[in-house]
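The other protein chains are all here in position, but one chain of the complex has been omitted.
Moving on, here comes subunit A:
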Amino acid sequence: MAQHNSHFAFTRLRAQFIKEVLSILRDPRSRMVVLVPPLLQLLVFAFAATLEVRNVDIAVHNQDSGRWSYELITRLDRADFITQVYRVNDGQEMRDLIDQGKVIAALDIQPDFSRTIAAGDNGRVQMLIDGRRSNSGQITASYLSAIATEVGAEANAGSAPAAAVAVRNWFNPNLTYRWFIVPGLSGILAFFSALLITSLSIARERELGTFDQLLVSPTSTPEIIISKSLPALVIGTTLGLLMMAAAAGPFQIPFNGSFGLLFVSLVLFILSVVGIGLMISAISATQQQAILGAFAIGVPSVLMSGFATPVENMPTLLQWLAQAIPLTHFLIIVEGSFLKAMSPGDIIASLWPLALIALVSLTTATIFVRGRLQ
């Protein structure tokens, strides 16, 4: 019999690695998880998920017949984000349109609007917003205010100009939402793929009963963890790279950072996710439990990662918790690498937490697998 006293034996590791790769490629469920949803989601999210407000309808109740209300409405008609401006004749009609959700906002222009402006005073317009759609409503409100300000500026052109604020958006001059969302998405989708592949891996064997077989064999726990990590690491990294290529290519998002550093970050990021996935898998008895576990961890991770809402806005406790989420750190790196040339120092500041999380999660997964023997 071959001598294999050590904790690592290449023969055993290779046998397990081949088994893992074949299992992932041959399992229709794993194959689906690996390939279809990430690419589909990239397309769906990139085109559909946007916080910009477009194609909205608004209502105008114009009681004024003067020049400035005409000026305001013409601008509304021409505004890109508005599809249709409903002109209504009374307050009740305006209320109904909002009630029925046909318009997101309504402007009520008082009869003395133009007169007041002509008199050199500030014209007043009442803006009604559908608070049920608070986010879009707020954004619409800010767009409408901007239009009103423009009208005001023109009206006051003769007199002393108000202090003008000139806005320049750095890194993303037109605040193109896709520039922000696509690099982050590549992180999120690679995150879910790696998480699902690994969380299924041990649970699948436990369901089949082969895990016991593995545990009584000479193979050591670190070997099991390594052989289960590598395929997921390769697949997760490849997916991440593919999506970044899609971002830089078809989506034409400027890439300004260092590819080398981004690649290292991606590998460390996936490795930390693999550790979390294996932790979930080690404590799940069935694949169903594993998938539920992956989503129970995955969804809050995305919500708290700063992808949708800034981490700084969360309560302090949650901010700390967010630091334990690999996605939080990777998002900083990937967004920084795309839109601004993030300095190596800044990247490393987010890189070492990733390394730490990977170390902790993989170690914990090893302990969990051993712990199942108790």
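By definition in this document, contacts are C-beta pairs under 8 Å (C-beta built on N, C-alpha and C of every residue); 3 or more make two chains touch, one makes a residue touch a chain; residues count from 1.
The rule we apply is simple: contacts and distances are computed from a predicted model.
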Out of "Ligase-associated DNA damage response DEXH box helicase", "Transglutaminase", "ATP-binding cassette domain-containing protein" or "Nitric-oxide reductase large subunit", the chain not pictured bears the UniProt name "ATP-binding cassette domain-containing protein"
Out of A:101, A:120 or A:218, only one touches the absent chain, namely A:218
Among the options A:131, A:209, A:260 or A:345, the absent chain makes contact with A:209
Residues on subunit A facing the left-out chain by the touch rule are 1-7, 9, 11-12, 14-16, 18-19, 22-23, 26-27, 208-210, 212-220, 373-374
